[in-house]
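This view holds just a subset of the chains, kept in their places.
In this document, chain identifiers A and B correspond to the written order of the chains, with residue numbering beginning at 1 in each.
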Amino acid sequence: MATTRPSANPEADPRVKAVFDDIRATRKTDFINNLWRHLAFDPALLERTWAEVKAVMGTPSALDPLTKELIYIAVSVANACSYCVHSHTAAAKAKGMTPAQHGELLAIVALAGKTNQLATALQVPVDEVFDALR
Amino acid sequence: MATTRPSANPEADPRVKAVFDDIRATRKTDFINNLWRHLAFDPALLERTWAEVKAVMGTPSALDPLTKELIYIAVSVANACSYCVHSHTAAAKAKGMTPAQHGELLAIVALAGKTNQLATALQVPVDEVFDALR
């Protein structure tokens, strides 16, 4: 199910075509996953979202590509976004995530979920030493 | 403010003392941060939680220590746990997180927060190719 029906021919819109072409060129594949097809009904939103994904995830930077995907999965799990957990887990595997790394990612995400609840339940005061404004 | 008042002398309980001693030995510091002081009212919960933190975060493994802290921060942000964001950001800095890496972590967390909302709002169907059960 979905809340919008993608156009049968989204690339009839030249702005959509330009984004899809850039996705294909950047990822070196003809496959356009559903998120982009569903976003195409609003070309400005599609353009802004893809530009940000490309800038943040697709540009060489201070963190390596696999680490970036692990962080992306962690947020998606905490936000309970089923589509995002699926798509970024697949992306992490494509970038070399091993089963050991996957298991360890889950262990950290689960532990953080647990201690987050404890700290919130106890309303633990933040230690002065953690304050960057000191 | 907090929902429990830590004991003035938590280490009078030998189970608490054993955990605090292990925290000090493992971290090579006398500092015991507030989460552990507030958890000490329930020694079994304190023991289980510290054992898991030590096993997941303090043992050499498939992910390097800084990557593990970045993932921990990401989950804590998504769960809106103020204490955890503060303590794990401090821990990541202690493990060498540079401002460039910090900025990039935030960029990924923010982007994931954004696309998580889009995928959920559109209720995008998961692409078949992402299914590990195929």
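The definition used in the following text is that contacts are C-beta pairs under 8 Å (C-beta built on N, C-alpha and C of every residue); 3 or more make two chains touch, one makes a residue touch a chain.
Everything numeric in this text was worked out from a predicted model, so none of it was measured.
Visitor: To what total copy number does the complex in this file extend, with 2 chains depicted?
Guide: Oligomeric count for the entire complex in this file: 6 copies.
Here is the rule we go by: only the chains that are shown with their structure count from here on.
Visitor: Determine the centre-to-centre distance between chain A and chain B, using the mean Cα coordinates as centres, and give it in whole Å.
Guide: Result: the chain centres lie 20 Å from each other.
Visitor: Of all residues in chain B, which touch chain A in the complex?
Guide: Per the stated touch rule, the residues are 1-4, 31, 33-35, 38-39, 45, 49, 52-53, 56-57, 61-63, 67-68, 70-72, 74-79, 81-84, 86-87, 89-90, 98, 100-101, 103-105, 107-109, 111-127, 129-132.
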